[in-house]
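We show some of the complex, not the whole, and keep each chain where it was.
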Amino acid sequence: MNRQLGVCYYPEHWPEEIWAEDARRMADTGIAWARIGEFAWSRMEPEPGRLDWGWLDRAIDTLHAAGVGVVLGTPTATPPRWMLDRHPDMLAVDAQGRPRGFGSRRHYCFSHAGYVQECRRIVTLMAERYGRHPGLVAWQTDNEYGCHDTTLSYSAAARAAFRDWLAQRYQSIDKLNRDWGNVFWSMDYASFEQIGLPNLTVTEPNPAHVMAFRRFSSDQVVRFNRAQTEVLRRHSDAPLVHNYMGRITEFDHWAVGADLDIASWDSYPLGFLSDRLEATPEHKAAYLRQGDPDMQAFHHDLYRGVGRGRWWVMEQQPGPVNWAPWNPAPLPGMARLWAWEAFAHGAEAVSYFRWRQAPMAQEQMHAGLLRPDSAPAPALAEAAQVAREIADMPEVDPARAPVALVFDYASAWAWEIQPQGADFDYFRLALAVYRGLRKAGLSVDIIAPGTADLSPWKLVFAPGLMTLPGALRQAIAAGQTTVVAGPRTNSKTEEFAIPVPLPPALPGLDVVVDRVESLPPGAQVPLAQGGAFAHWFEHLDGSAAVVQATADGRPAMVASGKLFYLAGWPDAAALGQMVRALCEGAGIATEDLPEGLRLRDTAGHRFAFNYAAHPVTWQGREIAPAGVAWWPR
Amino acid sequence: MNRQLGVCYYPEHWPEEIWAEDARRMADTGIAWARIGEFAWSRMEPEPGRLDWGWLDRAIDTLHAAGVGVVLGTPTATPPRWMLDRHPDMLAVDAQGRPRGFGSRRHYCFSHAGYVQECRRIVTLMAERYGRHPGLVAWQTDNEYGCHDTTLSYSAAARAAFRDWLAQRYQSIDKLNRDWGNVFWSMDYASFEQIGLPNLTVTEPNPAHVMAFRRFSSDQVVRFNRAQTEVLRRHSDAPLVHNYMGRITEFDHWAVGADLDIASWDSYPLGFLSDRLEATPEHKAAYLRQGDPDMQAFHHDLYRGVGRGRWWVMEQQPGPVNWAPWNPAPLPGMARLWAWEAFAHGAEAVSYFRWRQAPMAQEQMHAGLLRPDSAPAPALAEAAQVAREIADMPEVDPARAPVALVFDYASAWAWEIQPQGADFDYFRLALAVYRGLRKAGLSVDIIAPGTADLSPWKLVFAPGLMTLPGALRQAIAAGQTTVVAGPRTNSKTEEFAIPVPLPPALPGLDVVVDRVESLPPGAQVPLAQGGAFAHWFEHLDGSAAVVQATADGRPAMVASGKLFYLAGWPDAAALGQMVRALCEGAGIATEDLPEGLRLRDTAGHRFAFNYAAHPVTWQGREIAPAGVAWWPR
């Protein structure tokens, strides 16, 4: 399959006189397509109903003439100022009750029917005009759903829609009262019209109430996106894609992805290290100009799953960005390494953000492939190198990994609602397990909680899964695959109650969580076989075989056949010994890697990526800082 | 006197079919009574005016039939959803101006007259129906006044009531202007109707304004509670009790307690350690699963005072809770130790919260004596052991302690309003002094600022008392008791002005506070006799004898006869040497205790409690972790 480079381009930001030259330089760099249009509504429709497609026609044609295709974005993340005059109540409202105003982007509530209708209108016009354009590579819907904390809205529109959603889900208010346990604290409702949004309560609201609101809010994103995909499919055969943002868990990407053809995400390794990673200062210092060695790979594997095999990096950091607390420059070579890592994980395309650094507005300090004065920025040469290399590239067809990790958005909501310990975070737990697997040299698939067949994998981890779906339960019961569940797995019903019989209630495993402890920083439960539990420890009861114990003799991991249950949150040392032991049991080879080195196996090759700021040597090969190596498997 | 165990029970949470079995198991465990009803308004009155007492009749009768009495709670902490339709303005408003909504509990403003009237109505109905029931042990009014920061409300109802309260207190606006010093910054008012609540000002409001608002807010709690006690006394002879929450200082418990027969409090040692205690990480780690060794005892002694000798623990933590930042499990034995400690401090009853862990709603992660599946949780056996032990118990009649500590809510408000150093907190200061006394093996009484006779005690501490009440001043002047005042004692008038002549203006003590310093963390004033002042240091002027000096020769403690004034906040080492020196002077024996061990003397016995996570040996006795020992005095 053909791997491609793309770039994000904003013709409306630049004089038309330089478009052709830009297109030529893109083509010379080896860039196959440009993503355009996704913030340009005010230029497509300067006044309500007055459309101006001329500039966009010319921009697409200019690119196409130079051999550069377009990924066309729907502009719905940035409604123009006049939209607010037509729909003054379209703004999302934050948890403090304040409308989130005009002047940046994503200033809309997913539940506002009038705005959804406006989106259908503009998308229809775009699809009719460009849906069959020969330069069209794909459609991008909106931009970075959920970014800037925009999934949850506490607006009147959201409240009305939530009540409808509740009525549809529960049918009777008595059922809702029972399912939520509203008898507790006299929270019973007499009608759906009495139900408010779960913000600004005196103390914590009913977690079942919040969980329903979180499910609803995610569904609203799915509906919003679907309103666009329905229109686009009517007028175009180009594939549909959305660009997810890193570590956004407020809506279910599996569900949004089901309506799209390709998943993509926006990869900002240095921004994420600074802004979105729990790590020690030492870890952050060691990877200051490289990014965390597992954060990108995690998302690559996640979106390969969400895209059912088809996925892109839609925005790739090329230099310092503007939005993290601190914004260092990447080590020379990282703009190449990040692209190659994506390809090795199966990306069809990597698109740098952005072609030329904008001198104005919010992102003026965000580097591009060109400087604001059109001179090359350092990443341009690295992008050109990648383009040359992929033309002559090794096979990078993804191979099925031996190990899988279940990732579930509802669990992320559940443990945000009820962390029980202040630092219990689902994404953090999942990334910790993923990191443990990668440090053992393993390639990993990330799979949906609804997965019904685990036989493709030898070993599957399912930590922190609030509710075990029926299909996955049956797949576990089938017993073909080594499965590691826990902690907290299956500890809630879908209505956010503790199930009776008590968790984990796994097929064939006689064990019950008697009580749970959350542990403050520094408090640990040492394990007999090495490492310790931190953050979380469950006291288990039952007859299941104890395969790991705490230093004081309590069960730390129990098993029955191929099914294991983990009674806590293992630290890096504990994960290290557990992963090796489990892999050995499952017949999976592991490796000892130097700090900073990571591997990825494709169908025919093994890739190695050095995230360290110094050279590393492994199996006789020295790999430079920011270096990439590959060899046949 | 008969000591009892109780338990908190919610029949409305469970199928009626299991009530009888629950009651039987309670009786078998040795539980004398169950507290019920305090959150059940929506089930007592599902619609306005439609009362449903049937289920409650049957629940009480079922318990009574099994030999389990009831403490009946008024349900006013959880008004049902329909109440908001009747009184849309009944919600408290937070300091940011946001109404505090429905969906959890305590969603009412104490000043809302309409809601107070609704409370009178439901309490009247309950009192008429159950006031003479043979199973009735006591009434609990509402639940945990002030919890979730609910004492202070910035609602329109509060503002109107505050103006009335001010008019009543000051009679003329000119007097108010003079008393508050409103000439400062042109804050003069022309009428009471011009006075707002002291939130959202540009910079800090006048502390006199805030102090008045704090006094008013406390008075509103007293009035709210009294509206219920008046009704209850009309229809019932059962004793009246309220369950205070730990470290709530926003209203005057002495004043609320004056309208009740018994004080009780809700004791969550592990939650308080995690959430409500200033301590080093090392201290918190050492007591992670035991709780702070002085926090419970402090409250026991406080509420013995508030209850004029009669007091209970209404809610006793039995296992991990759900609401603190981190929620570990207690060491085995702590559920017993905590109960015995309460009895040794004179509690008539200890009631575990709760019988069975709820699988639903906000507190589903709060342990009970039973698990959600009705199997015994670890604390059940400990409760049963306590029940057996108290049946065969040693005498635990409280003895007058040799030492007393004055505790004053107005001072807590004063120093919250004007800490002068960011970490000056009255409760923290009082607990530090209390801890210093307990580490010397002493039993302590906590007494009200209005105490008029100090002769029962040999030594009395009165740190941080903003205004010395006349009666206490006279008691000090009587000179029978060694009294230690300071720092900050008597440094404000009741109207929050600095008195002239300057503080401390104590009878017979020629000393004046020339200036004060607050000290950031790490800054200390070392003392010649050991230890140092931290947080706070006062420069003293005057002829009083210097009994302790700073290392550089300034007065640290001065005295005249039996009256001592302390010029700073002593650290643990300074308190250690001072307490020993003062006790020696007052003829009180002190002890050297190992870390984690605490004593409590009753009329006939000495009790020892080991809060350490390891065994301790003292005077030839080894006491296990979580161990309790007693022997005749």
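Read from first to last, the chains carry the letters A and B; within each, the first residue is number 1.
Assume contacts are C-beta pairs under 8 Å (C-beta built on N, C-alpha and C of every residue); 3 or more make two chains touch, one makes a residue touch a chain.
Keep in mind the model is a prediction, meaning the values are calculated, not measured.
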Point to revise | Given 2 visible subunits, total identical subunits the whole complex contains | key: 3
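Simple rule for what comes next: only the chains that are shown with their structure count from here on.
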**Study point:** Chain centre separation in whole Å, for subunit B relative to subunit A (CA means)
**Key:** 47
Review point. Across the complex, what residues on subunit A touch subunit B?
Key: 96-97, 180-190, 194, 196, 198-209, 418, 420-422, 496-502, 514-520, 522-523, 539
Exercise for review: Would you tell me which residues of subunit B are touching subunit A in their complex?
Suggested key: 10, 12-13, 39-43, 46-47, 75, 78-82, 92, 96, 98-107, 147-148, 150, 274, 281, 284-285, 288, 319-320, 322, 325-329, 357-365, 367, 371-373, 377-378
